[in-house]
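I'd like to ask you about the structure that follows.
Heads up, one of the protein chains got dropped from this complex, but the rest are sitting where they should.
Chain naming follows the written order as A, B and C, and within any one chain the residues start at number 1.
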Amino acid sequence: MRWLRERSKVQLAAVAAAVLLLLALLPPFIGVYQTQLLTYGLIAAIAALGFNLLLGYTGLLSFGHSAFFGIGAYTVAFLARDAGIHSMELYILLGLPISALLSALFGYISVRHTRIFFGILTLALSQVLYSLAYKLFWVTGGSDGLRVPRPTLLAGLVSFSGPGSFLRFVNSYYYYVLAVFAVCVVVMWVIVHSPFGKALQAIRDNEVRAAFLGLRISRFRWVAFLISGTFTSLAGILWVPLNGLTTPEILYWPFSGEIVFTALLGGFRNFSGPIVGGIVFTYLKTYAVATTEYWQLLLGVVLVMLILVLPTGIVGAVSRLADRLKAKGKS
Amino acid sequence: MSILVIQILNSLFYASVLFLIAAGLSLIFGVMRIVNMAHGTLYAVGAYVTAWLMGKAIALGVPLGWLFLLLPVGAGVVALAGFVIEPLLLRPFYRRAEEYQLLVTFGLLLILEDVIRFLWGGMPITADTLQDVVPIMHIGGLVYPGYNLVVIGIGALAAIGLWAGIYRTKFGVMLRATSQDRRMASALGINVGLVYMSAFAIGCFMAGLGGAIIVPSQAAVLGMGVDALILAFVVVVIGGLGSLQGALVGALIVSFVRTAGIQFFPEIELAVLYLIAAIVLLIKPTGLFGNA
Amino acid sequence: MDKPNTVDRRKFLSALGVTVGGVGVAGASLIAPQVVKAATEPAKGKIPDTPYKTGHMTFLTGPAAVLGDPSLKGHIMAAEEINAQGGLLGKRKIETITADEAAGTDANVKELRRMKLEGKIDLFTGVISSGNTPALGPVAEELSLLTMFVDGCTDFLFDVAVPNPKYTFRLTNIQSADGITAAIGAAQAWPQTRKIAHLHPDYSYGRNASEHFTLAIERLLPGTQVVSESWPKLGTTDFTSHITKILSSEPDLLFTSVWGGDYVAWYKQALRYGLFDKMKVATTLAFGVAPHALGKDHPEGVLAGVHSNYHFTYPGGDRWPINKSFVQRYFKRWNEYPNFQSEGSYVTLHMLKAAIERANKLMGGWPDDEMIIGQLEGMGFDTPSGYLYIRPDNHQGYKDAVTGFSKNNPEYPFPTWDQNRIITIPIRNITAPANWPKPGKGHNESTAAANWIKTTWPKSVG
Partner (left out) sequence: MTILLKTVDLRKQFGETRACDGVNFVVHKGEFLSLVGSNGAGKTSLVNLISAHLTPDSGQILFEDKDITFMTVSERIKAGIARSFQIVNLFDGLTVFDNIALSIFSRDGKAGKIISLAEHDDDVRRETLEVLGQFGLSDKTAVLAGGLAQGERKLLDVAVAYALRPKLLFLDEPTSGVSTHEKAQIMDTVSSVVRAGTVTAVVIEHDMDVVFRYSDRIVMMHEGAFLADGTPDQIKMNKDVANILLGVPLSV
């Protein structure tokens, strides 16, 4: 029995390692542009992974996750501008506790409600942050946002200046983000397979019954919210140096809509759904914007079709297809 | 003193339009349990259609007084759009989780924004001829456009009409029954599909009417719907999703706070509105007049 | 003159080089008129016939499309003209890919990288929002991509975001010039002003306009006070409460930087509240939108700014044939009149063409980017709006700032400028000189211009 369990885990690890290796080998073949786009995709995947702990595993639809992405991004921008910090590790080490604290605060307020009220409350809270970032011009730069110069990596061992530094940065940063991404995936995988993760899913499926197992529902939701917000903040932290600038746009509610879109695109009832969704959405939006001035229409149609035809998202559809093929192979 | 009177009138004017949008949003939620994110954009459609029709009518030499008839026509066009949207896009989702319903209307928002641009382009469209049909009024030493009073009047009429329609007609009984318990209503022989479709169309009509009456005093511009949606959200959050009185009181609160904000604390006017919404949600998550 | 740091206002204004009127000295800064001619001389050396790819980013959607649409039209028209002559150096046809600026700043950064790295563009141009150029400038530099911003006028771009530009240029006047030009126009026309109300869109453009207007007006009209401030969000269409607030403060002058669709909605409401009868109104961008976006009901006598850049009626008549012919061709092509965005993006391509031709004349063959940049730096160029100079130190375009007063001239279906009251100011007199310290280098003002005004401008009297 134990052996069986271990075997399936070894299989999973093997698949994950293969994907990781593939991702690691990609840059020389796809060129610098695709490399940086893929970096954006991995960052979006981290954000969606965090978001989905709430939607997919806890059953809470947050329409305000832009807040956490923005908290991460603005924290880095403030650290860079006001504290003169230019090390990626310090951004992460200082940014995470700050994000966790704010996520805990937002979560404490939000998890008292569920369903549509939870969604609207998170939306309202994120809009408070948005309007502050927008209005407090002298602190946040208003709509101009704040610039963040390229940080050093690995405690200052790798730094970027001089000619060709952009190309070097993109390549190094890709691996940096990939490593953080891998850690995030493992951590999130453990979380959703932990007793805590199981409890969240139980709460999602049946709140009343979960309470009659003695689980303290709102405490669990709160911790889930905290973890979720912190993950999404981490994505914001990683995003700023690549983008070079943060503006209130990433706090505005349509950006929250994009995060929801992302999770749905990949499939929020699957662990890997948001990861796939994050990467695919990054490409989808980039090429939609590049191809047509009616990109909003395109995204809207994709979204509606997705909900109509592929409610379980890409991963859900693919795994169903695989199941069907397997069943056919057996018969 | 006359300034105070005018600011109160301004607030009522703004509240009338906000009420029309928010009441539609609330009605749709109350009956169908759908938060319609495309609602602001439907309001914009109402504004565009009305302005466009008015331009055509003026070019055709229609007597100016008759232009008032175009206001309900503009709203009617949006209601017609509602009759198409509900069975086509929303009906397949009633049995699905509410996140799908939310997202499908988000998709609709994206689509409609571009459709507006495709049909009418990027330039603002104005319809201010209608505004000048109504004489300018004098309040103290200041002037005030009489048309704004017409808007306030329409807002008040719409509120009364909606209230009467819901609480004093047979259709209203069906509407309320359906909103209380869909299955029970269906068992009682109410055609739930038709009620849903009508509720959605009435909601659209209200949004469209909001757009139609505002466009003569402002202009139809791209992006007006997204802004309106957020404010309508604030209104229904404060008043209570699904409650008509809530939409009315919420609209009044939001527009008076906004006016006070503009007058006294212009720096944080916007943040204050969101904060009020967040505080109401904290203390009474269902809003001042809502019930879960 | 009682104190050394004060000066008579009239003398001050004339020292600034302010001129009023449609003719006369206004033309002084315009160099000898010459029509944009077809390249008659054949190019030297071997020129590839591959297309020259440009990426034009502007607002194709959203409320700012009202500016983006003319921008793209100007660009297309210039490309068509150049291509009709066979292309750049007679060989390389200009190809354009467009991008929607409304996709958001982060999407714009991605799109710029895509255009260069995947679309292999040779030139990046366009951009309207002052929120976007500071994001895109550094990206263009890191990509080593020749970039000629048409607008996105914030001082912040070359003051802070890209302090030592190599690949990045910008053609329109900088943002600080807007507020200062309006202040000079107002001080010139309405010296009796004492009480001023402000109405600005709540983002950096509005902040900048307000700050620089106030700095300048404090020196031009000492003793004025701000009696009311309003900051509607960009995209606001209901201004009734703002208007009432302004009326309640009973100002002599309202200064506003509201623009585009917001401005249209605003003036229509202000009209019905009788605002224009109660006070003078100075704007930075009333006439900045496509001219036909405004109606004949627009009041006369408003200081109608054009982002201190260009209005198609000036320089008017036959006095500056480049403009006359540009306006005619533009109208013929698009059946509408150009605005400053149209002119800016039109000029951008012609200026590039001139730089390429000059570089070719010097070295032969197709010039590399370094050589084109060498030609652009310090280049002077006759444009429809007058003489444009690219300062070599900060790659910023400079042309005389211009503003005027609205008037309903019968020949146009929309308001234009009163031809007898157009105000021009030599740009060097309202911007910080070349080596003036940038923000963060010895001072913490928001712009170099702000620090320069505070340090050097006297206070006027009289």
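Keep this in mind: contacts are C-beta pairs under 8 Å (C-beta built on N, C-alpha and C of every residue); 3 or more make two chains touch, one makes a residue touch a chain.
This one's a predicted model, so the numbers in the text were calculated from it and none came from an experiment.
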Contacts of the unshown chain among the visible ones are A
In the full complex, which of A:7, A:209 or A:320 touches the chain missing from this view? A:209
Thinking of the whole complex, not just what is shown, which of A:55, A:73 or A:191 touches the missing chain? A:191
Touch residues of chain A, complete complex, unshown partner: 5, 187, 190-191, 193-199, 201-202, 204-206, 208-216, 219-220, 223, 227, 269
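The definition used in the following text is that only the chains that are shown with their structure count from here on.
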Between the Cα centroids of chain A and chain B the separation in whole angstrom comes to 34
Mind pulling the chain B residues that touch 2 or more other chains? 113-114, 117, 267, 270
Sites on chain A at which at least two other chains make contact: 134-135, 296
In the complex, chain B residues that touch chain A: 33, 35, 89, 92-93, 96, 98-100, 102-104, 106-115, 117-118, 226, 230, 233-234, 237, 241, 267-268, 270-271, 274-275, 277-278, 281-282, 285-286, 292
In their complex, what parts of chain B are in touch with chain C? 3, 6-7, 10-11, 13-14, 17, 113-114, 117, 121-124, 126, 128, 131, 136, 142-145, 147-148, 214, 217-219, 221-224, 227, 258-259, 262-263, 266-267, 269-270
Under the touch definition given earlier, write down the residues of chain C that touch chain B in their complex. 59-63, 65-66, 68-69, 229-233, 235-238, 240-242, 244-245, 247-248, 260-262, 264-265, 268-269, 272-274, 290, 292-293, 295, 297
